[in-house]
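Complex shown without one protein chain; remaining protein chains in place.
Here is subunit A:
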């Protein structure tokens, strides 16, 4: 690696290059005191530079030596596909509430991945978000993840009363299901208390894109303090970026920064956090006509691992897997009922006026 690629301040970099140090190897045998004298900087600064250099060298040597000897694997952050297979198999899913929707997702929303869900207004994105914030809390014994949820609301569409309704329905459906299977009812009921479900949803209300960036930066610390958060829902990622931004190039840079941070968050905690982003819809002129597409542009569409589009098929709500590394493209019907997201039923179709 070259000195010019090190994450140090430009003036330090300039001094190193001016003093003749162009590669990492050239700094391998120098002491902080010597470096400080040569570059005419403070001792602590020289020490910091050498620390960054040695970290970068460790990373570099691991990547070069892959395949040669087991000792390198213990230092490296790279894993073999075989190791990842067993990890992937043990990952759980968060049920959406609709069996057909779960089926096309391979069981539910994937953990450790960033999933983008987009759709026209009124299709049910917020409803799906609230449903998942509740479903993630189903105890492990009853097929869930037993985790907590972070709900970041940028539009003001989160309704507490609705969360209450959905949580109540989820609890009674789960109890019914396990009653049927003959499990101990009292233990079930103790674990699934309505107030607990509501207190495990952490709600942030965001009013500008600055606050949106700030909350995503703050989440890392928040997740360390609040162990056991298993899903982060951002409803919606688009809203403040559509209204306030005149400089589209800056918008693209900021959005890619956000998506990188979210991906890091999803992967960082081996206890696997799912990140769910909601996006809005806009029209685009392609192939001679106006078509619907998700907002924020083409560069954003590369940012998320999975992409699901919710749309109206006639009078029924459908979900379509638009992009996924492991799932085939497929569509499934679902409906929004007073109990939350469930399989499509004939009485939950849309009325004729939009």
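Just so it is clear, a contact is a pair of C-beta atoms (placed from the backbone, for glycine too) under 8 Å apart; a residue touches a chain by one contact, two chains touch by 3 or more; residues count from 1.
Going forward, contacts and distances are computed from a predicted model.
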**Asked** UniProt name of the unshown chain, from "4'-phosphopantetheine phosphatase", "Phospholipid-transporting ATPase", "Integrator complex subunit 4" or "RecA family profile 1 domain-containing protein"?
**Response** "RecA family profile 1 domain-containing protein"
**Message:** I'm checking contacts with the chain that's been left out. Which of A:50, A:120 or A:263 qualifies?
**Reply:** A:120
**Item:** Candidates A:168, A:211 or A:316 - the one touching the absent chain
**Value:** A:211
**Message:** Out of A:25, A:42, A:140 or A:159, which residue would touch the omitted chain in the full complex?
**Reply:** A:159
**Asked** In the complete assembly, which of A:21, A:178 or A:239 touches the absent chain?
**Response** A:239
**Message:** Touch as defined at the start, partner being the missing chain; which of A:9, A:99 or A:326 qualifies?
**Reply:** A:9
**Item:** Hidden partner chain, residues of subunit A it touches
**Value:** 7-12, 48, 52, 120-122, 150-151, 155-157, 159-164, 195, 198-211, 213-218, 220-222, 236, 238-239, 242, 250, 253-254, 257, 280-283, 286-287, 290-293, 309, 311, 313, 320, 322, 329, 351-354
